[in-house]
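Removed from the display is one protein chain of the complex; every other protein chain stays in position.
Residue numbering begins at 1 within each chain, and the chains themselves are lettered A and B in the order written.
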Amino acid sequence: MFTKNCWYVACTPDEFAEKPLGRQICGERIAFFRNTDGKVGAVQDFCPHRGAPLSLGYVEDGGLVCGYHGLKMGADGKTLSMPKQRVGGFPCVKSYPVEERYGFVWVWTGDASLANTDDIPVLHWAEDPEWAYGGGLYHINCDYKLMIDNLMDLTHETYVHSTSIGQKEIDEAPVKTKLVDGEVQTVRHMENIKAPPFWQAALTANGLDANADVDRWQICRFNPPSHVMIEVGVAIAGNGGYEAEAQHKASSIVVDFITPETETSHWYFWGMARNFKPEDSALTDQIREGQGQIFSEDLEMLERQQRNILEFPERNLLKLDIDSGGVQARRIIDKLLEKEQQDSKITSVSA
Amino acid sequence: MFTKNCWYVACTPDEFAEKPLGRQICGERIAFFRNTDGKVGAVQDFCPHRGAPLSLGYVEDGGLVCGYHGLKMGADGKTLSMPKQRVGGFPCVKSYPVEERYGFVWVWTGDASLANTDDIPVLHWAEDPEWAYGGGLYHINCDYKLMIDNLMDLTHETYVHSTSIGQKEIDEAPVKTKLVDGEVQTVRHMENIKAPPFWQAALTANGLDANADVDRWQICRFNPPSHVMIEVGVAIAGNGGYEAEAQHKASSIVVDFITPETETSHWYFWGMARNFKPEDSALTDQIREGQGQIFSEDLEMLERQQRNILEFPERNLLKLDIDSGGVQARRIIDKLLEKEQQDSKITSVSA
Partner (left out) sequence: MFTKNCWYVACTPDEFAEKPLGRQICGERIAFFRNTDGKVGAVQDFCPHRGAPLSLGYVEDGGLVCGYHGLKMGADGKTLSMPKQRVGGFPCVKSYPVEERYGFVWVWTGDASLANTDDIPVLHWAEDPEWAYGGGLYHINCDYKLMIDNLMDLTHETYVHSTSIGQKEIDEAPVKTKLVDGEVQTVRHMENIKAPPFWQAALTANGLDANADVDRWQICRFNPPSHVMIEVGVAIAGNGGYEAEAQHKASSIVVDFITPETETSHWYFWGMARNFKPEDSALTDQIREGQGQIFSEDLEMLERQQRNILEFPERNLLKLDIDSGGVQARRIIDKLLEKEQQDSKITSVSA
């Protein structure tokens, strides 16, 4: 069960630059393509003629041509043409509201009449020249909610990422979880500590003393359906920590879009937005590589956790204070799901 | 569900020249072997002693010896001997009517009492020194009927085989489907066109002008249970097309034996029979290689189509005029299946 009346990040434009992309989102098999008018199309990945995946075809003259027998599908799910055929009576396929924004393609897999692109979250850093962004995509064989748990409880950094961003002080520092305007926030501050390797490198990149005592912060922000933005950084101790002025700190936003594929797999779009040296593309690459390496350390743990949970269906998981961010995020998802199901019943009755 | 009271191509003799061959045909696991009398044997691939596959064994003194404990199985499914054992009371395994003919091994997986080798189709080209044949085998993970559809509607050549035998004129030319003496025929003629690359090479091989305008034909012939022979060729335009005399054309028969393995997989025996330069074995190899390359282009499409159909079980496929050959072929298969089930009931009642 997925919340469907919402925008998920489906892919990035480079993924269908050469040829259409077939991708499953919330259990729906979708063909993404850039149409001849430049707009992105998203239709069920099923040719109404003989069932071939439309994503194996190519774009031509305003539509997606099936690579088996040449049926041309429009972005609205209606067949545009087929050689020697009258296509007026052909059954439609589902088309999906889709929007290209901030360097991502956003898709709505639920009731299309409710789709409003104003509901796509505002990503200020994506359009601000003072900021730079770099990121990547992992396919992970686990429930997307396990990834939300992972990101809303960073104590795991001490264990999973012990050689880069983890440090003992993380799980020794108290964590606060609160709900602010529908956003779940998990906040942790650590004072007068040594920076771990990743942040030492960032301090050096910013011309600061990598060996100085620092104040470190992690502010995880969950917004439904499954976006987690994490403000992270360190400031030379005694300058106000999170509130310190730019010249005393190194900071950035960890960007996580977590898109369900099936009940036990998801697409994980990860990245980092920073507001220092935005023009330095070599630095962007370097950070992307480092982050990709660190985040890949979560993969095995998450996939093994998923398999283990399936192996022990009778066991419940604990909900400790450190898990509170994930617990509250799941509660929001459950409420949205419940509302969606009720709305769907009402629609059925009134229709 | 498969039509079983019929002859399928099971394998070619080279496949069990070194050691027995285990192969599943119509859901039946069968061990094929050449017995010491030179005849081909086909028995259930199950040793009645401890269940090992007999195909892991070897042939010796009139039977197939199990490679685990030495039980010797006869081609009739009765145990011939076993060291230090009296085998008279051993349970039998199923044996299958089998016939080696035309360079293929034909098997009957249904009611053995109905098997008549006279029902094996006559392949005139296989025994005529004026003809040469070359071919190969692909294992494909899709319902064998999807392959019949594929071969009875060659409009897909324009899309799937665009660089070799496909050309735009194919799906622009009208197609006729008819039923002649229980054979489904799909016929397409194209006039005054340029030959596509494959046929240009064939014209050259025949000493004809590769760049001349040609008339092209495709005559697909389906015969149950699942054989599709396709007469294909080009003639220099103005010589009568299909009816042109030999010196004006290049032509051949595409040979397709499509043998079910499971409901969603099959063995595809493909080849080409030609009546020019039959003694030129280098040409045979060259054609086999080219055809193998072209036919491999269908594999991904067919397997992805199969998976997609399983993913969208609620959707029906269209039955356009171009699909008529496949539709009529399936109708014949369904009737045979129905008859087989009725006969089976009658036998049960009278027995």
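One rule holds in what follows: a residue touches a chain if its C-beta (ideal position, glycine included) is under 8 Å from a C-beta of that chain, and two chains touch if they have at least 3 such contacts.
These numbers come from a predicted model, not from an experiment.
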item	value
Selected from A:Ser81, A:Asn141 or A:Thr158 as touching the chain missing from the view	A:Thr158
Residues from subunit A at the interface with the omitted partner, ascending	149, 153, 155-156, 158-160, 171-172, 174, 300-301, 304-305, 308-309, 311-312, 315-318, 320-323
Subunit B residues touching the omitted chain (full complex)	29, 44-46, 48-53, 56-57, 65-70, 82-85, 90-91
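In this section, only the chains that are shown with their structure count from here on.
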item	value
Whole-Å separation of chain centres (CA-atom averages), subunit A against subunit B	48
